[in-house]
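Every protein chain but one is kept in place in this view of the complex.
So, chain A:
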């Protein structure tokens, strides 16, 4: 029982990271139907910005988190302007290929500048943990930070999308770009803004991972990026609460599978479960069936 609770704590922490990255995937997909494969690399860049700020400038946790989110949102907007905007009206396959190219470009550019070796984050959060039931359950300070920040950012995002004028414009663009433009919505600005928010979330995830796992490298974005994409699809791509649900579910499934004797085929089992769920609910957990208009 204690072990199960401990595993749930592990799973929620892992899931928060997936959820934060998945949010960016889902937002970009929701608005321009593009699977932004470079998203995992923005997360990596976020980790490196956080690393530079904490190591070389000696900044604390909160300022590095915020600055790295700002840095990533600028990067996200630049990528959109340079790589995606010119091909917004071409076929979806060329947009996808561009996204993959941007992803590889970022990976190997970083590899050139910072070298492929693993870097270690300085300890900005002191190791402090709460132990319950005679040390059978241990909650680390970092677990609490990760989950709390994820939930906070998700609520903030939900507020922006549902309650603000900007959010209304985003939803309008997502529904029908041309109609929104006719109503006076600046579509370019809104798309830029979406990239900025999504990238900021990825940046936050990058810093959190750097602090939680302590190691970063230029290729760290590839696997979590892929898993977060799966999480987004799993929850229903384009739906914000879906991404969070998908992220947490994937983290949980992975943890539970490796907890119950499957550490060797952890990923295989986790993804087999995902395939099964998608067979039953093809649009993801929260997805609605949309009828194609002919």
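Keep in mind that, in the parts below, contacts are C-beta pairs under 8 Å (C-beta built on N, C-alpha and C of every residue); 3 or more make two chains touch, one makes a residue touch a chain; residues count from 1.
Basically, contacts and distances are computed from a predicted model.
**Q** What is the missing chain called in its UniProt entry, if the choices are "ABC transporter substrate-binding protein", "Asp23/Gls24 family envelope stress response protein", "2-hydroxyacyl-CoA dehydratase" or "Cell division protein"?
**A** This omitted chain is identified in its UniProt record as "ABC transporter substrate-binding protein".
**Q** Looking beyond the chains shown, say which of A:62, A:93, A:182 or A:264 touches the absent one.
**A** Within the whole complex, the residue contacting the unshown chain is A:264.
**Q** Of A:158, A:188 or A:214, which one is in contact with the hidden chain?
**A** Result: among the candidates, A:214 touches the missing chain.
**Q** Which is it among A:90, A:109, A:131 or A:175 that touches the chain not included here?
**A** Residue touching the absent chain, from the options given: A:131.
**Q** Which one touches the absent chain: A:6, A:36 or A:107?
**A** Spelled out, the listed residue whose C-beta touches the missing chain is A:6.
**Q** List the residues of chain A that touch the chain left out of this view.
**A** Residue positions of chain A that touch the missing chain: 3, 6-7, 10-11, 13-14, 118, 120, 123, 127, 129, 131, 135, 138, 140, 209, 213-215, 219-220, 223, 254-256, 258-259, 263-264.
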